[in-house]
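Rather than the whole complex, this shows some of its chains in their spots.
Letters are used for the chains, namely A and B, taken in the order the chains are written, and counting of residues starts over at 1 for each.
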Amino acid sequence: MIEDKIEELGLKIPDAPKPLAAYIPALIVDKLIFTSGQLPLEKGILNFKGKLGAEISDEEGRKAAEICALNCLSVIKGVVDDLDRIEQVVKLTVFINSANGFIGQPKIANGASELIGKIFGEKGKHVRSAVGVNELPLNSPIEIEMIVRVK
Amino acid sequence: MIEDKIEELGLKIPDAPKPLAAYIPALIVDKLIFTSGQLPLEKGILNFKGKLGAEISDEEGRKAAEICALNCLSVIKGVVDDLDRIEQVVKLTVFINSANGFIGQPKIANGASELIGKIFGEKGKHVRSAVGVNELPLNSPIEIEMIVRVK
């Protein structure tokens, strides 16, 4: 059902991105699934590179945030198999690679939050922090980690 | 009782700040309440803007951290109605908008931690991370997220 909803939006849960290092992409503890920080990788390639307020436009940033959110769902699917087991999206933490003077982190992070809302409805109402940082792995514009609760 | 304590300190739980975007201010999952990152908004207005080590003095930063902490309590109150249901303040994550060379994040974050200590006593003994970042939403000097456990 959730994956049908994602398809209706013209999107698709990607294959899970490989971690860049000595850790795992997602983990369940009691009923909470924590993801590792996800970059906007598509088939292993980072199609967006650089900072908001410089190389990356707001529109590109919002799109990159959507891809991060889908990658979070992808690695969660790797843990629970079926995204319909998600009872509640709990939290997104959104790190945004920000040029000096860029203070529009919330509207960029909305790319992820609004997509989660469209996919999950009430179950998608999450808390969120959005902060600017001066560098991210691979010169990614965004990194997002997610916590969800499953049934 | 907790709100009486806050009043004794000459403070007041503000009305809950509105989220800047497509998310909710706080959420309970099992017995944990997670807040979204809170800025030092007062009645919707950001009275402090800029970076520690530049436009914002240490004393202003500490005050801004206090306001963030009160805003966290405000959005938690929106979930549980009564702050006396808080059994333990678990964690503060404090992001501090830092000019190059500013390394006094702990003393600024203490504005929040010490207030929580005064309000909650033993129940207020929390863990904390304080990090410097180069930009925050709306040019806020500080953003704080909180986790508490309720009975």
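The rule is short, and it goes like this: contacts are C-beta pairs under 8 Å (C-beta built on N, C-alpha and C of every residue); 3 or more make two chains touch, one makes a residue touch a chain.
Being a predicted model, the structure only gives us computed values, none of them experimental.
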| item | value |
| --- | --- |
| Number of identical chains in the entire complex, 2 depicted | 3 |
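Quick note on the criterion: only the chains that are shown with their structure count from here on.
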| item | value |
| --- | --- |
| Residues on chain B engaged by chain A in the complex (per definition of touch) | 19-27, 29-30, 34-37, 93, 95, 133-139, 143, 145 |
| Complex contact set, residues of chain A against chain B | 30-32, 88, 90-92, 98, 100-107, 109-110, 113-114, 117, 125-134, 147, 149 |
